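Here you go, one structure.
Omission of a single protein chain aside, the complex is shown with its protein chains in their original locations.
Showing chain A:
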Amino acid sequence: MTDKTVSLPESPRHSGFIKNNLRNYGMLLSLLAIMLFFEIVTDGTLLQPLNLTNLVLQNSYIVIMALGMLLVIVTGHIDLSVGSVAGFVGAVAAVLMVRYHVGYPIAFVACLLLGGAIGAAQGYWVAYFKIPSFIVTLAGMLVFKGLALAVLQGQSLGPFPSTFQKLSSGFIPELFPGAGTHYPTSLLIGVVLAFVLVLASARSRAREQAHGIEVEPYAFFIVKSVALAGAVLYFTYLIASHRGLPNVLVIMTALIALYGFVTRRTVVGRQIYAVGGNAKAAKLSGVKTERLTFLTFVNMGVLAALAGLVFAARLNTATPKAGLGFELDVIAACFIGGASAYGGVGRVGGAVVGAMIMGVMNNGMSILGIGIDYQQVIKGLVLLGAVCIDVYNQRR
């Protein structure tokens, strides 16, 4: 009999609070440590505005897909096809815009719909036919890799219209030109964002307090808010001193905020976690488990399509090799970020941090001139290590 009667003595609140939260912020601290490490060993190259902008551009599509992958993994599934889907959608976009001269907005929407349809086609088998997602998406990986080749007839296709390129290589328009060496609009956005974030958390804290709910200690709250605002401000300051905020960073930030909100605050988000935590219990609690699983795959398809578009726009050409191996980086990002392979556990913030860790390591090691061979070895070991630490922590 495994029943344990639990009557925990009231532990001293502050130390308990910090301990619990250290676990939550552990990955974030790791990211900071890794950034600090590369900042030092690259003699400050890592955080140079130009490099930082590149870092964002290079990793945007991984982060975008990681948001969808996190939901898939939380429901207890996996999607191996995202790289191929991204490549295929990029190829279709090129065919539409370059070969058939379809307008940029129409092609953009059509590609997202195509991604959704692909996700639906795969999710249908997983959700309603109970075919393991590993197999369905492995098949999808082969199919769409092949289709990308077929659509492009084995050749690269480009360049894209310049408006489309702006998706990846553009920066937000400057409202106050000539107001200084920095880009004031971007700085302003950063300031507003930092203010809004702090205000929102202060209001939620006040509301909880008003309802007699136990909140984090005041000192901790202040430190957290200052750190958060400081990080946002410093980051925008750096980015703004190059060419301002990249368009794709704005898209990415909006998506992160959206998915963070959906997973933490909405009924749908809660139900997705319930499905992953115990599908049978969720079903007997009235959760439409099949439909939710299906929808997470549709969502994944749309995000893979968006990532494919961003990637194609960045290269300014669609190649048959686009998207190759992306799925591995995306899945690794989720697991480094603390998602559980058994489902039910994982956070949007974690997946984003996981993607950043991968990105910073790629970038830092490239600056150091470490060959692609050993880069892979190191990344593999980091993935294994991160998950081991996580499992160890949970077992304690």
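A few remarks follow.
Assume contacts are C-beta pairs under 8 Å (C-beta built on N, C-alpha and C of every residue); 3 or more make two chains touch, one makes a residue touch a chain; residues count from 1.
One rule holds in what follows: contacts and distances are computed from a predicted model.
Only one of "FeS cluster assembly protein SufD", "Biotin-independent malonate decarboxylase subunit beta", "NADH-quinone oxidoreductase subunit K" or "Sugar ABC transporter ATP-binding protein" fits the UniProt record of the hidden chain, and that name is "Sugar ABC transporter ATP-binding protein". The residue from A:L167, A:A282 or A:A386 that touches the chain not shown here is A:A282. Of the candidate positions A:T266, A:Q376 or A:N393, contact with the unshown chain belongs to A:T266.
As for the chain not pictured, it touches chain A at residues 1, 3-8, 10, 204, 207-208, 211, 213-214, 265-268, 270-271, 273-274, 277-278, 280-288, 344-345.
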